[in-house]
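Here's a structure for you.
One protein chain is absent from this view; the other protein chains keep their places.
Each chain gets a letter, A and B, in the order it is written, and its residues are counted from 1.
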Amino acid sequence: MLEKGKLSTRQLTILVMLLTIGDSILVIPPSTTHYARQNAWISTLIGMVIGLLAIYMYSRFIKLYPKLTLIEAIQKAFGKWLGTVLSLMTLMFFLIVTVGSMREVSDFVIAEMLPGTPIPPILTLFILIVIMATRLGIEVLGRTGEIFTPMIIILFLILTVAIVPQMDIVRILPILEDGIKPVLRGSISITAYTFLEPVVFLMVLPYVSQQQKITKGLLLGCLLGGTIIFLTLTVSILVLGPDLTTRDIYPSYNIARRISIGGFFERVEALIALQWMLTLFIKVTLFFYAFILGLSQLLKLKEYRVLTLPTGLILVSLAPIIAPNFTYYNTVFDNYWVYYVITFGLVLPLVLLGVAMFRRALSKDLKSQN
Amino acid sequence: MDLVVILIVVAVIIAVEVPLMWRKKLIEELWVFSFLLLLGTFFGVINAFHIPVSNPLGWMIFIYKPVADMVNAWLA
Partner (left out) sequence: MKRRALLLCVVILIQLFVTGCWSRRELNDLAIAVGIGIDKIGDQYQVSAQVVLPSQIAGSKGGSPQSPVNLYKATGNTVYEALRKITTLSPRKIYISHLRILVLGEDLAKEGISSVLDFMSRDTDTRNDYFIVVAKDTKAEDTLKILTSLEKIPAVRLFSSLETSEKQWAPTSTVTLGTLITELVSKGKNPVLTGVVINGNVDVGQTQKNVETVDSPTELKYSGLAVFKEDKLIGWLNPEESKVYNYLTNKVKSTVFYIQCPEGKKVSLDVFEAHSKIKGSMHNDNPEISIEQHIESDIGEVQCRNLDLTNPKTITELEQIANHKVVHLFETTIKKVQQEFKSDIFGFGEVIHRSNPQAWKKLKDNWDQTFVNLPVSVKTDIKIRQLGKVTNSFLEEMK
């Protein structure tokens, strides 16, 4: 047994919620508002619907591949050769998402908080904690999520409530002025980055102690995380307006900067940024863990902890390389990376479900023939 | 200078992990470990020597360009 830990249902819900918030809370507002403008909140709702469908899909997965992680399921469904190839591709997916998220961490920290600091030290500090969390196992991560959650919720509430005086409802009008198409285009990035990335939990589901409550846990986490993203996006439009939300690279940070209560509760943006650091940490750790665990399962290793440090080195070295500048990253992020996530977050699970159901139908057929 | 840092990091990683694997005779793990470490060193060296990589996600763009173009034409 590579992983001896157990997750409680509540921990699963919390982890799903934190992953859904993940990096979306920081990078989704400008991306979605770019296309949907003041109707971006509708895009969020569309994304949430697709997210719920995805959750339903993952819950079917448990029935058809009980007690198997995603990598193990791929090998069972596709056999030795094809299964290995697909598994490697999936593992690469996990790795690339991890690198992307780390790049976002360093971009954010350098742009807004520590301008002069070079990238490697920031990422090294970050990855060391991720490595530590991964080595300690999924149960520790679940508990960490439990500890962080009150703080994250409180900081989020502070941000949302403190900025109410600066909201103006007219900014969200007119509704659907250009029709539904821009809203749909805007909903693509939310669907992918917020609601389809939980596919990584398929690596972790066998370790949940109460298997029958998994669907409820996933669903609740998705709804909670989705609501927070919805509120963040809507607040952004209400306070800044669609133009500034698109123009700013981190509009949520801009909003945090504007908080001013009674003339003394001001300049608290670093506190709010803490919340984002925590959710980003959860996302990076989950995908990092998925990669390490998946690789170990694919190669039938007995020990996964030793792989963490070299992978950490790969990540810290890859993050600066993955895009030569911000514009490149942003363009790929908006236009191509989304479909990469949709491929592994939606298409792959669907294919696996299809194979399993096909096999079942086939074996039933054979049984009835005999 | 950066190269020295990379080498120190690699050395530390080896010192921390390899003795454990050697003692427990985890040969498979050692192979995977070495492969990953090599990859990491490779990328680290690219960073250290500031070798420019102009289109690192080119493969992703190549694979998904048809889909992206179609969606953009339809919806944007």
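The rule is simple: a residue touches a chain if its C-beta (ideal position, glycine included) is under 8 Å from a C-beta of that chain, and two chains touch if they have at least 3 such contacts.
Only a predicted model underlies this, so the values are computations on that prediction, with no experimental measurement involved.
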item: Partner chains on view for the chain not depicted; value: A
item: Of A:76, A:143, A:258 or A:305, the residue in touch with the unshown chain; value: A:258
item: Touching residue (missing chain; options A:88, A:244, A:321 or A:351); value: A:244
item: Residues of chain A (touch criterion as defined above) contacting the omitted chain; value: 111-112, 114-118, 121, 125, 170, 173-174, 177, 240-241, 243-244, 247, 254, 257-258, 260, 266
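Everything below uses one rule, namely that only the chains that are shown with their structure count from here on.
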item: Whole-Å gap between the CA centroids of chain A and chain B; value: 21
item: In the complex, chain B residues that touch chain A; value: 9-10, 13, 16-17, 20-21, 24, 26, 28-29, 32-33, 36-37, 39-41, 43-44, 46-47, 52-54, 56-57, 60-61, 63-65, 67-68, 71-72, 74-76
item: Residues of chain A defined as touching chain B within the complex; value: 35, 120, 181-182, 184-185, 188, 295, 299-303, 306-307, 309-314, 316-318, 320-324, 328, 332, 335-337, 339-340
